[in-house]
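For this view, one protein chain was removed and the others were kept in their places.
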């Protein structure tokens, strides 16, 4: 038995470990060469942000318990996975003005490889008929600090886990708890996220969750492509429709280029598993996102090929919904109902491909999912797009 | 002379003690078995919150200097006094969006046994004619950190005091300072709050203050009752009026039950002292709130018998006013005018009753205050209720 656990944050037990280091010697077992390390950043806008650095010997990544268990960035060998946001992050949630009347304050903290949008809502801001902010852009969960944090290491299987609990609660309103577990195995170029959202309330509610998974250079660049088993594709706007033929490829960075968004239903296998790949121009390196379409029926591709200094980035976004204003999505039924005490679980995997062979295998895996021809809509569709 | 004082926070003197412990040995005198202890919480939404734990040998309670000298919770033997909020508190003020356009951001930090609402305003949010937030729910004072904190212990009398200074100031607007002193005596099941609010300004102003004192299980439960020397009772809404006959008793927790609010004038003795009691179904345990009706002429009873997970709770709320929007209360004169440099003092006591005898004595004390029959209004009254 070489499974070991450490608790680094526990609100009700009064545990908080600012700095810690978990090494193979502390775990035992056959595996070596890995590390889990916790730091508390200090100074500047990051002051007070906890970072958990996981290095499995091949892949390393940083989890941000203070920012709702987001994943800041990842690295395999020389390959950086993530993007260069103009935001000097990670930004402490206390400096992110989610309540700004514009509904856009969330952007002040946006610099992660993976940021969850939810849980009460995600998507574009929504306002009351009097213009008062009702739902801010992409919700609150990414700016709620985890009040519980544990790490686990299994010396036999080589599994490494960072597990946190994040609440999104407001008296009289939502009472949601997310149990998030981010795991990897020693020597593997992949990580798995399993999030279970519980409705703590005695009354039913509806939730939304979108995984905003963001990639910039070097994976993203001129000629980079996205590969997906498309069942249906809808451009979000007329401008996106005008560039429909290039939906799966990327131009070079260019200042002032506007973002384009495409909405998808993806095909999946008999277990409802699907995958989307982003690879660079030479198909020599890439990253694929794997998830379950029963859990996450909607997929959004966000293309933002602006200047590098402004955030040249694309988002692969599996979700319970499309990132339209909450009420629009509610009307389309794109929310997850949760009865009192009920839970919903979401699984997402990231695989990083560092050779042409690996990219090729991912391409083949996705090709195999494409069993029927896609339906491509050449205009925004009214049931998909709030502005159509 | 066995009165000793320690300064744990002093902004201008540059004093800040993260952790401290005051024991009888440090004080001298006859009394033993008590403790005052300061902690600084770390991690999660409580990161940076100071907690002062007072244990007088019988009663213990936690004061939150960082949250405007609120009282988080109390305990006598096995009896927990307070409530289970869905909020994972105590929440640091920097994570409480008081400025949210909805005016409801205050709820994100609401989990205390005693939380002050004020000082510029309290009550329901108020908006300008253009829908812009003018006064947020329950004001700012509960989310302002004390910039001065002292503890005192008297080895002879056994008095233990936690004293803090909290400012609610905004250049060009309010300049209010609250001197708060929370005291108890060794071995007594009670605590006393004395708050003195000073208008630091050279110009006159008006203040409001409401003590939102909140109780959940085990004191609150099906069949629990509130006992008060009612002079006048007004249901706040038609829905509250419909349940008027049960105003003083509580149903079991039930998901989805809406809150009901009742406004009161209470009778008091010749020194204007009055008391309100909450006791459990068997009248075996209870808590009473004692205060002065000249200082706090208004009393509000808030009943929120929802599911336990959503916050099954009742609030006993002595105040300078009813928690209507500020402008409505101003028109009714329910504010406290303070000239330049003037002060107003407010005294509130909590007595915890852990035997049927103690509850019975509290019932008798309140019965003695009821010298005239109450006036019960069966509908909301226009001078009392903003929505009437």
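For reference, chains read A and B in written order, and residue numbers begin at 1 within each chain.
Basically, a contact is a pair of C-beta atoms (placed from the backbone, for glycine too) under 8 Å apart; a residue touches a chain by one contact, two chains touch by 3 or more.
All values derive from a computational prediction rather than experimental measurement.
One of A:57, A:97, A:189 or A:380 touches the chain omitted from the figure, and that residue is A:97. The chain omitted from view is touched by exactly one of A:47, A:357 or A:387, namely A:47. From the options A:14, A:33, A:86 or A:223, the residue with contact to the unseen chain in the full assembly is A:86. For chain B, the residues in touch with the chain missing from this view are 9-11, 14-16, 18, 48, 50, 93-94, 98-99, 101, 128, 130-134, 144-149, 167, 169-173, 175, 200-203, 340-341.
Contact between chain A and the unshown chain involves residues 39, 41-48, 85-88, 92, 94-95, 97, 99-102, 104-105, 107-108, 110-111, 130-131, 253-256, 259, 306-311.
FYI, only the chains that are shown with their structure count from here on.
Centroids built from CA atoms put chain B at 41 Å from chain A.
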